[in-house]
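With one protein chain held back, the other chains of the complex are shown just where they sit.
And then chain A:
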Amino acid sequence: MAKSIDVSDLDIYYGDFLAVEGVNMHIKARSVTAFIGPSGCGKSTVLRSLNRMHEVIPGAHVQGKVTVDGQSLYDSAVDPVAVRRQIGMVFQRPNPFPTMSIYENVLAGNRLNSKKMKKTEADDIVERSLKGANLWNEVKDRLDKPGMGLSGGQQQRLCIARAIAVEPQVLLMDEPCSALDPISTSAIEDLIHELKSDYTIVIVTHNMQQAARVSDETGFFNLKAAGQPGHLVEFNATPKMFANPDNEATEAYISGRFG
């Protein structure tokens, strides 16, 4: 069961600092939405506000509305923990748990919530998730070794496996391939294609080709000027975005003329 997300007039703050201003968009269920834009324009910030990870930072808060399948995300009655169980996230930097083995890292979402499950069921989830993240073949013989003993790119794929192991309805990915080689990248892109049939996926990327390849819709973020808050410049279907965008700045950015 995938979910759609509606964002309207969203302002996002770090303390008094307005990082992103006036975001409006509709993220369709069972589709891939890509966020592109120059560094520091607030892509990660917007992404993190979609599963209430933003408020984890002291002083960070939002104004505006985010609704998931019609339900307001920032309603005072909404439990952020429940939100995050349904909306998973892969971070820009790989962050496996250092005290856990590869196996335990994949199962962390279940184990940390003390979900009871049989050994066979657990093995199953681990294998399926690791295969999904294209990591299974590399680690299947050392599942009990520490997750920190993997290379950076392997760690990132481990984090992806960990995120899909809990089968969230929406998956937010912040530059998941920035540390990966072309083979793993294409495996992740295949995975995104596969997941699309069941999940809603939002991905931040600096790679235009990747955005063009994997996404159905694309949002372009930009800064009006240095020190100004970031904003959503254009949000359109990906083919249109890359063929003839409405906005001149979008075209300039995509064709590599700036940013």
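Some observations on this one:
The rule is simple: a residue touches a chain if its C-beta (ideal position, glycine included) is under 8 Å from a C-beta of that chain, and two chains touch if they have at least 3 such contacts; residues count from 1.
Please note the rule applied: contacts and distances are computed from a predicted model.
Only one chain is not pictured, and the protein name UniProt records for it, out of "Ring-1,2-phenylacetyl-CoA epoxidase subunit PaaC", "Cytochrome c oxidase subunit 1", "Phosphate transport system permease protein PstA" or "2-oxoglutarate ferredoxin oxidoreductase subunit gamma", is "Phosphate transport system permease protein PstA". The chain omitted from view is touched by exactly one of A:Asn24, A:Asn95, A:Ser186 or A:Asn207, namely A:Asn95. Touching the missing chain, out of A:Ala82, A:Met117 or A:Ile183, is residue A:Ala82.
The hidden chain makes contact, of the residues A:Val7, A:Ile27 or A:Met53, with A:Met53. Summary of contacts with the chain left out: across A:Met148, A:Met208 or A:Ala252, the touching residue is A:Met148. Contact between chain A and the absent chain runs through residues 51, 53, 56, 58, 81-86, 88-89, 91, 93, 95-99, 108-109, 112-114, 142, 145-146, 148-149, 159, 162-163, 166.
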